[in-house]
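Quick notes on the structure that follows.
Removed: one protein chain of the complex. Kept in place: all other protein chains.
Now for subunit A:
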């Protein structure tokens, strides 16, 4: 425990970002290489840390570090991870180098701007690790809000199309509004709980245990609204399609693949564990909103004419599944939700990256601008198909495992929401396959006759994701082993146990999951 793993993992990209920002303007090439090097080093560092993670360790958190920061307000720089936080950090540090690789030539038109984009990516990476690792509510809030600034510039300054300024401002204002409401709740947590340390606050014997019911519900709402905007959940999702549609594909990968996960992660970590009673009281409203998100996101996705926006809407639908799994309050549901966050990062990340390759070739993400691509670029079409199928949760690919677990958990909670949610799967087949059909199959327009297939660099950028989709689709045990102890602890914390099965004998959650992964 002598190595401050998490602090190092936060500091490395942060310092890298600073270094890249300080490079002279004409050194765009150096900036790219430094960025890739730093992100790979961070990946190695985090993997080395994860190798020492003991899934069934003694305490809830591992690699804990606590340093006093602002003692006058009881604020510390406290970091630590449980299984869920660890897999999300792993997801983040894996996606970032892929995004850098995919964005390699994006700045070639305006080399003097290139280093800014890469510096922002590195700063963002530091904050992404920080936000998942923070175990001090104040520190979490600091990362949660500060993260907006790099993304804001990544969309507004480096985004695509005329709408990018509006989209960036919309993104920032939506997020700020949620964040500021959360600030009131964060202050409330301190005033009522007397500390910011998550482990003390979540302690059922102390911390927030004495807060009266009404206050706890308000505090829950303060956090929940911020996370719902972030997630994004219907009806506060409207910023996401604009932001994703106006950003570079790489930005969209990080935005949807990682940043939005902060919302669902926050629900699990803060809403449920700090305010268990209030969370139980809000179960049905959240379940209903989740169902609306699932169905609405899917239906609207079908109608999109722009692939970036389409994928953004599918994410609204997918995030509905995640929140449904979290608030079903069953261990399968929550394991599924935690797993879903990771798998969605893989599959959506791959989709956005591939669309990015299409954009780089054609200069447009409009579905109407494509057709018959598989004839000239079979590899591209192939990975697009795999990524698409993973998005619709085809068995054998990893999102299937998580989606199935969510269904299982939701059904145990109540059959009706589970049945409604299944419609999302049907609609998913529609939006994915129809998009594939219109862009990759059919007659090849003359304008696309010279379309290049994936280059080596581009293959390297998506291959890891495709591989992981397949590996964890067949063998999800490592992920589940990491996630399950954390979920069990959460269930204990909120003092719920799985409902007794109506028929037959339900296995333990991990056993059940293995059964489904044939």
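As a convention for this text, a residue touches a chain if its C-beta (ideal position, glycine included) is under 8 Å from a C-beta of that chain, and two chains touch if they have at least 3 such contacts; residues count from 1.
By our rule, contacts and distances are computed from a predicted model.
This figure omits one chain of the complex; the name its UniProt record holds, of "NADH-quinone oxidoreductase subunit N", "Probable tRNA sulfurtransferase", "Peptide/nickel transport system permease protein" or "cytochrome-c oxidase", is "NADH-quinone oxidoreductase subunit N". The hidden chain makes contact, of the residues A:169, A:366, A:429 or A:459, with A:169.
From the set A:12, A:101 or A:142, the residue in touch with the chain omitted from the display is A:142, counting the whole complex. From the set A:183, A:209, A:299 or A:459, the residue in touch with the chain omitted from the display is A:183, counting the whole complex. Among A:191, A:368 or A:426, the one in contact with the hidden chain is A:191. Only one of A:74, A:161, A:382 or A:396 touches the absent chain when the whole complex is considered: A:74. Contact between subunit A and the unshown chain involves residues 69-74, 141-143, 145-146, 148-149, 152-153, 156-157, 164-165, 168-169, 172-173, 176-177, 180-181, 183-184, 187-188, 190-191.
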